[in-house]
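Heads up, one of the protein chains got dropped from this complex, but the rest are sitting where they should.
What follows is chain A.
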Amino acid sequence: MLDDQRAEPAAAGPVRVPDATIRSAQRGDLIALHDLLEAITPYVRRLCWPIALQDAPDATQETLIVVLRKLGTLREPAALFGWVRVIAVREAVRVARQSSRTTPAELIELPAPDDPALTADISDVLDRLSPEHRAVLTLRDLEGLDEQAAGEMLGVPAGTVRSRLFRARESFRRAWRTEGGDR
């Protein structure tokens, strides 16, 4: 137990968590729970930020609580990060929807390509999307899931994911390019 096993991922992508750590954490071992938190928190934050925006800390906290409380139901340690991803997306959408700060706009209200508003911050653009649309963007563009998998995770048909994704992604990219040009 004295070996310093602290996981310090260079990026926010999944890192390998030893099966023994997961098994110990499932038995309530506090040190193993700490190690597990260290390993999954950057990944959870990366998923929660673009979906929950200002509420990302709350979404991250709620996700981690659900993950640790339900850890005993995880049968296959290799499935950890896929399992965490499902919980993180659902919790981020839930927290964002509950927030009084969330005022989702219809996608039709997004700025046109020549709209000066496109020079606005990316987060402003994201803020105009509903949490579900932000979740689609996150799952497709950050996680690389296809429409089918993203739809299953969000509980909507793949066609709905595809159509909603189109304008959200285009607006996101325009805003990103504009921001990049300004830097």
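Everything below uses one rule, namely that contacts are C-beta pairs under 8 Å (C-beta built on N, C-alpha and C of every residue); 3 or more make two chains touch, one makes a residue touch a chain; residues count from 1.
Criterion: contacts and distances are computed from a predicted model.
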_Choices "ABC transporter ATP-binding protein", "U32 family peptidase", "Polyamine-transporting ATPase" or "Polyketide cyclase / dehydrase and lipid transport" - which one is the UniProt name of the chain not shown_ = "Polyketide cyclase / dehydrase and lipid transport"
_Touching residue (missing chain; options A:V17, A:A39 or A:L64)_ = A:L64
*Touch with the omitted chain, as defined above, among A:A52, A:L80, A:V136 or A:A168*: A:A52
_Per the touch definition above, residue among A:G28, A:G82 or A:G159 touching the missing chain_ = A:G28
*Taking the full complex into account, what residues of chain A touch the chain not shown?*
1-4, 6, 28-31, 33-34, 37, 41, 45, 48-50, 52-54, 56-57, 59-61, 64-65, 68-69, 71, 121-123, 176, 179
